[in-house]
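For chain A:
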Amino acid sequence: MTLPLLWIVPALPLAAVALNLLLGDRLGRRGTAWLACGAVGAAFLFALRAVVTLASLPESARVLVENAYTWMRVGEFRADVSFMLDPLSAVMVLVVTGVGFLIHVYSTGYMAHDASFRRFFLYLNLFMFAMLTLVLADNFLLMFVGWEGVGLCSYLLIGFWYERPAAGEAGKKAFVVNRIGDFGFLLGMFMLFAWCGSLNYERVFAAAPHVFPLGGAVITTATLLLFLGATGKSAQIPLYVWLPDAMEGPTPVSALIHAATMVTAGVYMLARCHVLFQLAPTTLEVVAVIGAATALFAATIGIAQNDIKRVLAYSTVSQLGYMFMACGVGAFTAGIFHLMTHAFFKALLFLGAGSVIHALSDEQDLRRMGGLSSRLPWTHATMLVATIAIAGIPPFAGFFSKDEILSAAFANGHPGVWLVGVVGAVITAFYMFRLYILCFRGPSRLSHEAEHHLHESPRSMIAPLVVLAALSIVGGWVGPPMQEGGHAFERWLRPVFASGAEAPHALPAGTEWALIAVSIVAAVAGIVVAFRLYLQKPESGTALQERFAPLQRMWLHKYWVDEFYDAIVVRPLAALAGWCWRFWDSVIVDGAVNGVGYTLEGVSALLRLFQTGFVGTYALFFALGVAALLLHFLRH
Partner candidate 1 sequence: MDALFQNPVLSTAFWAFVKIMIILNGMLGIVSYLIYAERKIAGHMQARTGPNRVGPLGLLQPIADVLKLFFKEEFIPTDANKVIFHIAPMLAVIPALVTFVIIPFGPGDALVGTDLNVGLLLFFAMSSLGVYAITLGGWASNNKYALLGGLRSSAQMISYELAMGLSTIGVLLLAGSLSLVDIVHAQARVMHLGPLAIPAWNVLFQPLAFVIFMITAFAETNRAPFDLPEAEGELIAGFHIEYSSMKFGLFFLGEFMNVISISCIAVTLFLGGWNGPGPQMLGIVWFLLKLAALLFFFIWVRWTYPRLRYDQLMNLGWKVLLPLSLANIVLTALAITLTGGNA
Partner candidate 2 sequence: MTPFLFLGFAALLVASALMVVIHRNPVTSALFLVLAFCSLAGIYLLLGAEFVGMVQIIVYAGAIMVLFLFVIMYLNLSHDVESGVQIAMRRALGWVIGALVVAEGLLLAGRRWFPGPDAHPIAPLHPGNTQAVGEALYTRYLFPFEITSILLLVAMVGVIVIGRGRGAAAPPAAPPPDLTRGGGS
């Protein structure tokens, strides 16, 4: 068997980072762009080759493991830098490199006039390296390396325009909130190591059923801790607060990191550890509830936001909620399916929003847009595709995956979750079409200056939009419902999830059709309401807003969660720190340090007399010392 050379996939972006650092500005903008895009494109091709190799294997043997080198070996413990490709990571690696490549290309146009062009691609490539490491790792430790790496890059890229205070603050917030999640992940990892004696996936998963009793306290705690890590990285309740603020970063970053790839790491991790999670039904319950709650909660906030990127950010949080919902009800395949389709249409939405922002000279407020459909035809068309896709209208991608999640929830005995999901779908369709209408339809509310500079984006930005639009349409066709023996996507992932004995949702055909109908009706309802309120009768919308003013205010202020956290977490901590500073540090630590200093100063004032500065004197002392030493020896 020819080796698939997995290590090359993450190594390529890393090499690009190194080259970028070494060659510096000598590359020029063009060179930097080619280097960055070329590395990621090549990584995509290598990944594709590896996946083709993988697909040629018999179904039961579809795992490729490649040990690059042994990182450390301490007693029994051994950590390898080794990579694993199985159907699950194959999906992830293709999504990451493919969407990543498109976004890289897009960025060359979007960032073309930025002063820190080179730094941007440096971070972006570094992110690709970390993300690919995360996805391809074959043990928890290496995954954690990637996990932290993407966190770092996310921080760097959110604060990319560090001269804007808001960007710096947002970066800091993302970093700190993620730390809490990482803490959980780390603890979960420790527990796994303590009980299973290894961090290698294969060994842990093989050992888990024997070590942990079904539903035991240990495995529940461990998986809950892992899930805490996932909520941090994937922006779920209670740690979702950083993601909306992360929109301070450049829009391609929002598309790549905060929509398509990094934030899905939590879902990926859950799917990867499905063996463990299925041993802990309680945790799965928690996952499902939190997923559903986040889906609904974030969707409602999305209704009231006026910043185009924030709407998308809350939409991302909400859609991630759907994915966790799927995992929580045991439908990991559906979760990963939604992850993939979401990557396509959400990246497209962000990139389209970026195109709009680019066209309007950095205007992000929906209230100052409108009527752009004729001025930005390409952007409009692709955005429309994405909006329909996320709203869940067949045959667009979002429909298939969302429907699968909902029917799985229903079939696996979570009608409450199903209901929340359907309501969420209505709201999703509503706020997405609100965004679409406010942006592209109706009268133009542009400022005069923005109107003047209005222009369609360059080809390098349009091309990725078109490709992603195509993917948003056809991306779901790999998983049509009602297939005998599961659809193609499910069959592909079966080697991974088969061991977990996923409960087949054996619904009668009639029920299935009914569920499909319900979800289509929900989507259409949301769309219709949106059109009525914002396009046909704007005045009725205003009236409605006034009638439900408290609700509107609550959504606009995002349920005051940030303020709540500020009051119960941030302020007490700041107070404690302030006390520590004023008393402990200023008085005790400084006192001790200064005291040592004063003492030494006094002593050295005496000793300084010996330092004459003449080498001869030193030599004399030295020789005297030698003489004394010899005398000492002579006496014995």
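If you want to know what made the cut, all candidates are chains of the complex that A comes from, given by their letters.
The rule is simple: contacts are C-beta pairs under 8 Å (C-beta built on N, C-alpha and C of every residue); 3 or more make two chains touch, one makes a residue touch a chain; residues count from 1.
All values derive from a computational prediction rather than experimental measurement.
J.: My understanding is that every option belongs to the complex but just one is in contact with chain A. Which one, out of 1 or 2?
T.: 2
J.: Name, in rising order, each residue of chain A that touches candidate 2 in their complex.
T.: Touching candidate 2: residues 616, 620, 623-624, 626-627, 630-631, 633-634 of chain A.
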